[in-house]
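Of the protein chains in this complex, all but one are displayed in their positions.
Our next item is chain A:
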């Protein structure tokens, strides 16, 4: 299936104006690919047919948002990142009586649980609140449920071991049938809330913000906007963790962050 650029742009404009979902500043190539896939999956032949579909049925709209927003995530993806986080950030978090972490664009929550496990092993879980936000409501419900397919665990266990976890990964969940349920202790201090990085603004102040493999889906304009949002949301000397292929290169705030670990894309907000 082939979508014309103009046609796609018009569809994204209408989607924003009518429903507030703003994909206009997403990197177009992968967005186009996901929309094409959705059309094929639903056997829909054109964007105008898709438009009729989502305007007449709210569930169809939600399903489309679910499918075209990215929901692929892992626990302890890139173990070396979390190792660096443990080395550089955890010691500082220990000096706070209480702190807040924002996992922005959390999808189905795997990274929020990752952070919770790291905090738990550092003895900090009780002193923290983890805000896990995403544009996608259905992903957030999955994240809040904390139920994941058992097939993924093998990969997560390997990641966790590479990270250098202190315990046995299986202590953090109970398995039943084809699923695992994460221990409720991990999500006790988690807040799951819808937040749209493209349009929503600052809602709290954080000591640490994790946003990995989200910016790659945005164009430079939106990347800049989101980094500014993070900058405003961080306390002085607050930390920001990005994905391994992401950078502050295209943002006007790049000089206002210090590189803590260049390779792992771990930054600290420099105080004014």
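The rule is short, and it goes like this: a residue touches a chain if its C-beta (ideal position, glycine included) is under 8 Å from a C-beta of that chain, and two chains touch if they have at least 3 such contacts; residues count from 1.
By our rule, contacts and distances are computed from a predicted model.
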Next on the checklist: Leaving aside the chains you can see, what is the UniProt protein name of the one that's missing? Options: "Multisubunit potassium/proton antiporter, PhaC subunit (TC 2.A.63.1.1)", "ABC transporter permease", "protein-glutamate methylesterase" or "Phosphoribosylformylglycinamidine synthase subunit PurS".
Outcome noted: "protein-glutamate methylesterase"
Checklist entry - Of the residues A:30, A:45, A:204 or A:232, which one touches the chain left out of the display? => result A:30
Checklist entry - Which one, A:110, A:134 or A:246, makes contact with the chain that was left out? => result A:246
Checklist outcome for this item: For chain A, residues touching the missing partner are 2, 5, 27-30, 32-34, 70, 72-73, 80, 213, 216-217, 220, 243, 245-247, 249-250
